[in-house]
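Before I ask anything, here is the structure I am working with.
Apart from one protein chain that is not included, each protein chain of the complex appears where it belongs.
Letters are used for the chains, namely A and B, taken in the order the chains are written, and counting of residues starts over at 1 for each.
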Amino acid sequence: MGRGGSLAGLNIMALAGAGLILGVVALAIAAPSLAPTHPDRLSLEESLEPPGPGHPFGTDYYGRDVASRVLFGTRVSLAIGLSAQLIALVIGVVLGALAGYFGGWVDTVISRAIDIFLAFPDLLLAIGIASALGPGLPSILLALSLVGWPGLCRLVRGEVMAIRERDFIQAARAIGAGHAWMLARHVLPNVAAPVLIASSLGMGSRILQEASLSFLGLGVQPPLASWGSMVHYGLRWLSRAPWLVIFPGLAIAVAVLGFHLLGDGLRDMLDPRLRD
Amino acid sequence: MLVCEDLVKTYRTRRSVGPARPAVDGVSLGVAPGETFALVGESGCGKTTVARMAVGLLRPASGRILLEGRDLARMRGRELMTLRRQVQIVFQDPAGALDPRQTVGGAVAEPLLLHRLGGPSWRRRETERLFRQVGLGPREMGRFPHQLSGGQKQRVLIARALSLRPRYIILDEPVSALDVSVRAQILNLLAAIQAELGLGYLLISHDLAVVRNVASRAAVMHRGRLVEEGPVEEVWSRPAHPYTRALLKAIPVPDPALRPEPPSSPPPEPEADPVGARADSCLYESLCPRSARLCRRRRPRPERADHWVACHYPLILRRRDDPGPPR
Partner (left out) sequence: MVEDVLRVIDLRAEFRSARGPVKAVDGVSFSLQPGRTLALVGESGSGKSATALAIPRLLPDPPGRVTGGQVLLRGRDLLELDPDEMPRVRGREIAMVFQEPASALNPVMTVGDQVAESVRTHRRPGGPVRAAVIEALARAGVPAPEKRLRQYPHELSGGLKQRVLIAIALACGPSVLIADEPTTALDVTVQARILDLLAYLGRRLGLALLLITHDLGVVARTAERVAVMYAGRVVETAPVGRFFRSPLHPYSRGLLEAARMTRDDTGSFRVIDGAVPDLADLPSGCRFHPRCAVARLRAACAGPPPPAREAGPGHTVECWYPGEAAVGRAWAGCARAPAGPRPAAAEVNSRSAGL
């Protein structure tokens, strides 16, 4: 029983979040067939047309169809968000599990690294890394992963430390299990739920951060367009053609909302302290 | 035999300055196959530490653990793994000792998988056999721990301990987390398994009624040291150490006819005495009604016998020429 009630045992928030995400993913996959035109097709005579029958979301300065660009931008935003989150996940889980399980100097080293990373505001850190490396896809991925791992790592470390003290770990040692066996079979499965929750919330943050970096011009470079870079370029015509900002902005909001709803809903569903 | 010889274990504590008093201080005991040996004591006396050392979960600071005459501490790698299979443990809290994300069938099969015994189909049959042996059906194999009752979970843990076909099982308070009505089921099961397989049990317990009813020999532990050991009937009917007697007197007996006279003044709580107590004194001295000067000066050493006691002025095992404590 969590907030928001439930439907057939599933949390309504989680269902709504999953629905939004599935919708966004479906749009990304079906982009080529749904898009009215090719996203990069220039048509200067149609410059800055407001939303209408031919161009549901209007067109930009070069006459490119905004709807098509938002659809294809979904692919870019999702792909970057997902990859960055996956990299952060791997780093966070591996280091967090090592720190929490072995403790001692391993923990000290990893914990200090986490402290250093968490001392900087997320976005500032991302901007710093991205501008140091120069714009481009690899640098944005690196920046977002480096921002994402410390939070996950600290979570995993804490969970693993708590699990390490549980009797079933002693019981596994008593049957002769070694460290690798223990981590793979007993420790990590028991941190899966909180990691899943944090990852869903993290996906929302990564998408937002990617948008922010791109908005600042540090992210995706043309001709590739993500939602953030579209807002960045649309800003110039904000007063004349607000649709250039509104639609990619809405897309960002919907995707982030979806991941946050899913994360919160999963927390209510999976957290054993809230269950029963 | 599974023999613990002069085990010592000291935990480092943050607060204490200088050498801490050992949690386990020179404990020796032996469990024979087919026998139940009970280690009795109150919380914090070190009995669980002994149990964990006996299965190799903790390494003793000194002393030896001998399995059929071979020292476990000197073994490494495969040899140790093989030998370790012969001593298994059942924990007190069955809910905590099972991984909540693992099916109970998986928990019982896990030791087989870990030790690479048999193939998948053999392991499955073996798991089914173990489930039957502890009175569970194959239906339960796919369940998760929270879907089972406390008694069923303890049965699962017993099956898991049996899966490696050990010769000794350490039972660390195996029924104290269970409901009264379920305890007897588990004790009967343990007795049946012992009779069938000839296992040696080291029963760690604070429940003197259980110990009296299932063990053949018992040792009483107090503050890290054994104070008395002997056949259960002997120790229970003629406790020789003042601490043993106090312990036995304190058991609430389910018979109102044996209720002690209600006190006419508030029964005082004895002062917890300074735990820095010197290693060369009796550690029960400050609580003991029979305490005398000698008790503060010299650690009582037992003379090994079938029923022995570590006390300068024991209650009944006193030799005839001993004048007893000075008044």
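As a working rule, a residue touches a chain if its C-beta (ideal position, glycine included) is under 8 Å from a C-beta of that chain, and two chains touch if they have at least 3 such contacts.
Being a predicted model, the structure only gives us computed values, none of them experimental.
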item	value
Chain not shown: contacting residue from B:L247, B:C282 or B:A310	B:L247
Footprint left on subunit B by the chain that the document does not show	42-43, 149-152, 179-185, 187-188, 191-192, 206, 208-210, 212-213, 236-239, 245-260, 262-272, 289-290, 315-316, 318
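Everything that follows uses one rule, which is that only the chains that are shown with their structure count from here on.
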item	value
Where subunit A and subunit B are represented by their mean Cα positions, the distance between them in whole Å	52
List of subunit B residues in touch with subunit A within their complex	52, 55-57, 81, 84-85, 88-89, 91, 93, 96-102, 110-111, 114-115, 157, 160, 164
Subunit B partner contacts - residues on subunit A that touch it in the complex	166-168, 170-177, 181, 185-186, 189-190, 192, 272
